[in-house]
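Reading through the structure tokens given below for one structure.
Complex shown without one protein chain; remaining protein chains in place.
Right, chain A next:
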Amino acid sequence: MSTAVAQKRGLGAAIWDYLTTVDHKKIAHLYLYAGGLFFLIGGLEAMIIRIQLMKPDNNFISAGLYNEMITMHGTTMIFLAAMPLIFALMNAVVPLQIGARDVAFPFLNSLGFWLFLFGGLMLNVSWFTGGAPDAGWTNYAPLSTTSPGHGVDYYVMGLQISGAGTLIGGINFLVTIVNMRAPGMTYMRMPLFTWSVFVTSTLILFAFPALTVGLFLMMFDRMFGSAFFDVGLGGNAIIWEHLFWIFGHPEVYILILPLFGAFSDIFSTFSKKRLFGYSAMVFATVLIGFLGFMVWAHHMFTVGMGPIANSIFAVATMAIAVPTGIKIFNWLFTMWGGQIKMTAAMLWSVAFIPSFTIGGMTGVMLAAAAADYQYHDTYFVVGHFHYVIVGGVVFGIFAALHYWWPKMFGIKLNEKLGKLAFWPFFVGFHLTFFIQHFLGLMGMPRRYWVFLEGQGLETGNMISTVGAFFMAIGTLIFVYNVIYSAKKEKKADGDAWGTGRTLEWAIPSPPPHYNFVQTPLVRGLDPLWVEKMDGKEGMTPAEPLGDIHMPNASFLPFMMSLGTFIAGFGFIYQVDNKAWLIAVFAGMGILLGSMLVRSVKDDLGHHIHKEEIEEDIKKGVAK
């Protein structure tokens, strides 16, 4: 059932449709709405931090609230904004790029989203129940194990729930990409975005369980009296740091790799050229993914692991600059000699290259273990990781949203407003974070609530705050653009940019819910471009027109996630009052009961009949 049909039947039906949907395109919308909302919340928290640091000895917010702000800003932006926005892109694009009708496990896809959403809600409920987490997004023990109140408990339960959702999503995309590719779509013909999602999903699969275990240990220590991080009983606080970064370092590649893929697709589309060095790009992506697991301890140079361990991790970290450099040059060479069209998507992508390269350069500086003793826990580090995460991930999300918006919603975002949003954000970004490197080198530590007068930190902090306001203006223009375009822009073509090369541009915008009327036959890299060069309209089908098998909608994913949400509160508050154990049992009962129903009830999906599809083709909504 399409969204338009649902809306005709009333708002209730539309909501029910979204609560039960297993369609990857609608799940992409859900991820986008939720991730976008959390991005705005995280941005608001960032603004509050910058206002507090606008002038020396400022008293805009209290020290305790400041700790909550920095913790929630980091946690929200990483787990509740960047991850779901990336999942929105993955869901919207990957099945289309490989010529599939849905992901391998549509039910699990929906479950992954609802787990993420309930985990995110759980984290943010803490603002209203006596205080948010306040031990930093890294949540180091023993600061976290001794933090009073329930803030850190919310961190533990919220991330555990949303982390489970992410892991499920990762496995789903791995299987989708291995098993669901259209005939002829060999691995070395996959678009770079699909390739990067494939590598990213592998990273998710092997990185997230370490976080799961870390969070379990933290949960046991805080809620059930165990002694993992309690030095008094023989515990060891460094275990948390290792587990956190064994997850946390691959996590930064989980964030950036899909956007590397998106940039590759955008550069080649708007340069009207095939990607320069396709196989080198694939190799570099895989190599970055592999090395990403070997470098976690570079976050811990000052812990005291000794010179040998520090040296090994320093060298491994520097090695990552090589495949990343390959990518940067290949993007430049893709544009070289191309017929470049400077769309908003392209503008964000071009701006990404120098911005991210600066972040990569400071990354190599930080990788020098001896020098890191000087940089550690200063604003230099804050400047570095915002250059890679904002300059890479956020620029990438904006670029990718402009690029794929017509495919997701059937209309383009307004180009003029898109460029108008870009400039204040781009200028504001460099104003905010470039100066922070120098603040760090001058000795300003990160996470401090106030700084003192007369130490030469005033001007730098003021510039940084002004820059943050520019970024906020850019973001608001983008949000306005979304609303404006929904009302004013006209329907986009299937090949919305005219120079589409990959399969998603071979079908209407937005696609019918079964995506492809007939599974396409892939005859080379950039399959649509291959057909265009042969003078053909659209793809050659690989199967005759016939009935299409599709999965059934289900309310169970929502129920299962709700169960974990209820149980989460039970776990947090049973420390105060054992009566809360009822919530644990009720929540787990809902979860396990729903799993039982799912197991015993047959769900074979349904067929869309040939006649209906022919009807859609006549109406022009399918091709």
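The rule is short, and it goes like this: a residue touches a chain if its C-beta (ideal position, glycine included) is under 8 Å from a C-beta of that chain, and two chains touch if they have at least 3 such contacts; residues count from 1.
We take it that contacts and distances are computed from a predicted model.
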Candidate names "Lipoprotein", "ABC transporter permease", "MBL fold metallo-hydrolase" or "Cytochrome (Ubi)quinol oxidase subunit III"; UniProt protein name, chain not shown: "Cytochrome (Ubi)quinol oxidase subunit III"
Absent-chain contact - pick from A:I48, A:A227 or A:A280: A:A227
Per the touch definition above, residue among A:P142, A:P209, A:G277 or A:G443 touching the missing chain: A:P209
From A:D57, A:D534, A:D576 or A:D602, residue that would touch the chain that is not displayed: A:D602
Of A:I51, A:I239 or A:V303, the one touching the omitted chain in the full complex: A:I239
Interface with the unshown chain - residue positions in chain A: 104-105, 167, 171-172, 174-175, 178-180, 205-210, 212-214, 216-217, 220-221, 224-228, 230, 233-236, 239, 242-243, 246, 596, 599-600, 602, 604
